[in-house]
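The complex appears here minus one protein chain, its other protein chains still in place.
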Amino acid sequence: MSDQTGLTLTLDGASVSFTKGESIFQVAERHGKEIPTLCYDDRLDAFGACRLCIVEVEGARAPVASCTTKAEPGMRVTTRSGALEMHRRVLLELVVSENREVDVDELSGYASQELTTLVDRYDARTGRFEGRISGTSRPDDPNPFILRDYANCISCYRCVRVCAEQEGDYAISIMNRGFDTQITTEFEGHLKESACTFCGQCVQTCPTGALGDIKALRHKAIEKPVEKTRSICPYCGVGCAVDIMTKGDQIVGIQPAMDGPANEGALCVKGQFAFDFVHHPDRLKTPFVRNDHGQLVPTTWEVALDKAAAGLLAAVNEHGRHSLYAVASGRAPNEAGYVMQKFVRAGLGTSYIDNCSRA
Amino acid sequence: MTQTTDELIADALLQPAPLLPLLHRLHERDGYLSEEALRAVSKGLRTPLADLFGTVTFYHHFSREAGGLDALRVCTGPICRLNGAEQLVDALEGSTGMACSGRCDEPIPVLRGGQTLVGLRADALELRETPLPPAPPQGIEECVFAHIRDDDRKQLAGYRRTGGYQALEQAVTSMTPEALLDLIDASGLTGRGGAGFPTGRKWRAVRDASGGPKTVVCNADEGEPGCFKDRALMDHDPHGVLEGMALACIATGASRAFLYLRYEYPETEHVLLRAIEDAEAAGILGDDVFGSGQTVHLHLRRGAGAYICGEETSLLNSLEGKHPFPRNRPPYPVTHGFEGTPTAVNNVETLSSVAPIVLHGAEWYRGLGLGDHAGTKVISLSGDIERPGNYEVPMGLPLRTLLFEWAGGGRKGHEIQAVTMAGLSGGFLAGDDLDVTLDEPSIRSKRSFLGAGGIMVFDETRDMVDVAHSAMEFFAHESCGKCFPCRIGTQRLTERLAGSAGPTEPGAWLDEVADINRTMKETSACGLGHAAPLIAESLVRYFPAAVQNHIAHSSRSTGLDT
Partner (left out) sequence: MSNPLRDMEKPDVIFCIGTNMTECHPVAATRLKKAIRNGAKMIVADPRRIALTEIADVTLQIRVGSDSALLLAMAHVIHREGLVDEGFMRDRTTEAEAFLAHLAEFTPEWATEITGVDPDLIEEAALLYGRAERGAIYYTLGITEHICGVDNVQGLCNLALMTGNIGREGTGINPMRGQNNIQGAGDVGAIPNNYPGFQSVIDPANQAKFAKAWGREVDLEKGITKVRALEQAGDQIRAMLIDGENTVVTDPDRDHCERALKSLDFLVVCDLFMTETAELADVVFPASGFGETDGTQTNTERRVQRLRRAVPPAGEAKPDWWIVSQLAQRMGFQGFGYTSAKDVFNELCSVSGTYAGLNWDRVEFGEYQWPVPEEGHPGTPRLHEKEFINGRGIFKLIRYRDPAETIDDDFPVWLTTGRRLASYHSRTQTGRSEGIDYLLSEESLEVNPGDLEAWKIEDGGWVKMSSRRGSVRVRVEATNRSPRGTVFSSFSFNDVPVNVLTGSGYDPITDTAELKVCPVRIERD
């Protein structure tokens, strides 16, 4: 471990320490430097495409990409200078020039505002470098989840890389080359015909909204701010942390929590896109009781609770406390299960309870 | 009998670097790469289908439509354009243009399946042998071309007649690898592909690197427009290249080497395969080099049409069957090359120089250069010049001496207006800047570089803005698309040189071009992005009036198509 400690370099004039293997970008970020980038996602291998994260390293011929350059002892690094800022602005102006639009709705995805934010920060909406737009959108893809608006694609390949490195599906890839580069799938088909599992990770890492969350974007017109509430996915036992996006009283979409301990930014198609059952018209909105004609009819809580209590008590009174059985849910919160088991134990003195884990 | 896809896959899996040869065999068997074949390859090689599909589309020459393999491809490189290549494309039904295919000293090449025809008219295409380099002026001693004009040089017997493979024999029987490395160090040999890195140092780094197996790669992806020297070396002196590769293996401790040949040299593949076979049969290559017990296996791998694969890390990705984007460096190939193993990547000319150096000594090689400059450099000279061809010049020879004394000067009655350097990558030299000597320090002082040694000559009849536009179109076409400045920058420069987009006010036009040039040069991830701006930059520097005229007369009516 001795070779891993005590390493230092000079960052914007100050001596800072780093650990072996860290990139300059990581060191700088750790020390509060705001280095712009578009192709970086800290979950992915550094790629070095956008070149916005360039820094000056004393002795180097030209600026280096800080994401792909490892920190070395004694390096003298400058993260901000007139020349660097000039290059960054030109690069952003170039990026603006290749896209149909820069401003996309925040419902598009987790990272969708990255380009807009940087373009504003560098005042790069100058209209310079006008020319052909890159990328061909795929409105022909009928999938109901992932918008493929490649006219807003900047070829950062985060989608391709997240699909390979994080999701492990290798569904998307890079077709052609140069300015004709196109994000696509095998044989240019629709996502459904590819290895895509609709996990949505590509959507969430896209910095321009070229890939967008179609289900969330349907709520674009609601003129209320988007709020996010951290919770946990309601499906399998992995326990992926999610941010529930709401506008007013409506859930409009789901985003994975990048710092979710179980999922670290990942979700699957269910967690990502199968949330709107919450607002489905089939939801039970009142209690129901069976009437004299044997039909279940809506009623008030008072009536239903009284009837349920009476019904359960009748069985217990008539057939003993071991005649009542409770089945707790593996889908409901811990509090539900706790109260259920306490209901039979503290209420009846039995352990006549189970849950759905046996089937 | 035609082999089934599964048989071809099984065969391929017995080889290192199986993807490209497998794709070529399927391509040749079916005339294109079918969806079915790609699905089978994906399964057989356990490579994701989307990745495989994307990688196939990266290469210019892999066709995904039936009959695509045999569709004619006409070279529309800078020199062939001067010779009417675009008209030839129109005249040849179903043909398409392709980037410079490395025959700038001949009429326009037309690729048809595995054959290259040449000619200026659609009805006069013929097969023609690769031209031999013109003889040097009296008193000039050559290194790599010294015996290339000998009879029968292509054959093993002919090669051995004048000392061929003696260097290798000597290296495995009476030299230590250390002594071989010392010798190469002392010779001052540097990379002849353009980067100019000291060869001895590179090899030593591979030898000293931990991990293995070690690998040698001969970069024969001669894609730079205006460069055709490696083809001459491989076609006429194939054993010279192989011996150099074998020596590189001995020096670095590698037992395998790949020769990565550009797609556009189909005939060369046969020459090299024959040479490898003969040398193996003679016990020169293989499991027991000259009875020394040392193993050197040479594998030929063919590219599929991508200029960027001449960049060594793209080449390595291509060999490995990955998307041929350049890699981030460090780590460098000497420690993390082919499949992550220590790898020496050397140009054909560099490797061809090694055997003569071993035979004649380091001092001899150093002495071939003029002044302080060591050795020789092959220059591929083409365009508006009396005697185009490959010239092996002493390092440090004045450019004008080559142009006017060796090659007979410009076309009769015309003045040389400009030349390119490093093929296209060095941009233009013109006017007084033609007074350079052929060595890196001199040329770099003019904001250009010698590189791989391609020099294209343009006389006063040529529209330099148009030449620059087609050059930039080439770079845009060949930009891999990985880094932003190159991907977008080459496109925007092309549009501005075409006059199809960009400001109409000269000041704004020049500002945009200067900004793109500067940011590309400073921030691009590989050499392509560093070099491409030199075209625009030198155009503006040497031909300001033509540029002003271009801006003034640019028409935007063509829309944004370039």
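Lettered A and B in written order, each chain numbered from 1.
Definition applied: contacts are C-beta pairs under 8 Å (C-beta built on N, C-alpha and C of every residue); 3 or more make two chains touch, one makes a residue touch a chain.
The model shown is predicted, which means the values in this text are computed figures rather than measured ones.
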Where the missing chain makes contact, among the chains that are shown: A
Hidden partner chain, touching residue among A:8, A:126 or A:143: A:143
Touching residue (missing chain; options A:71, A:111 or A:353): A:353
Hidden-chain contact residue, picked from the options A:23, A:37 or A:166: A:166
Residues belonging to chain A that touch the chain removed from view: 142-145, 165-168, 192, 197-199, 214-215, 227, 229-241, 244, 246, 249-251, 260-263, 266-271, 273-280, 282-290, 296, 301, 304-309, 311-316, 318-319, 322-347, 349-359
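Just so we're on the same page, only the chains that are shown with their structure count from here on.
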Intercentroid distance (Cα basis), chain B paired with chain A, Å: 44
Contacting residues of chain B [partner chain A, same complex]: 35, 48-55, 57-58, 306, 308, 323, 328, 330, 476-485, 487-492, 495, 500-502, 512, 515-516, 518-519, 521-525, 560-562
Residue ranges of chain A touching chain B (in the complex, touch as defined): 38, 46-52, 54, 62-63, 65, 68, 70, 83, 86-87, 90-91, 94-95, 97-98, 128-132, 134, 154-155, 157, 164, 170-181, 184-187, 194-195
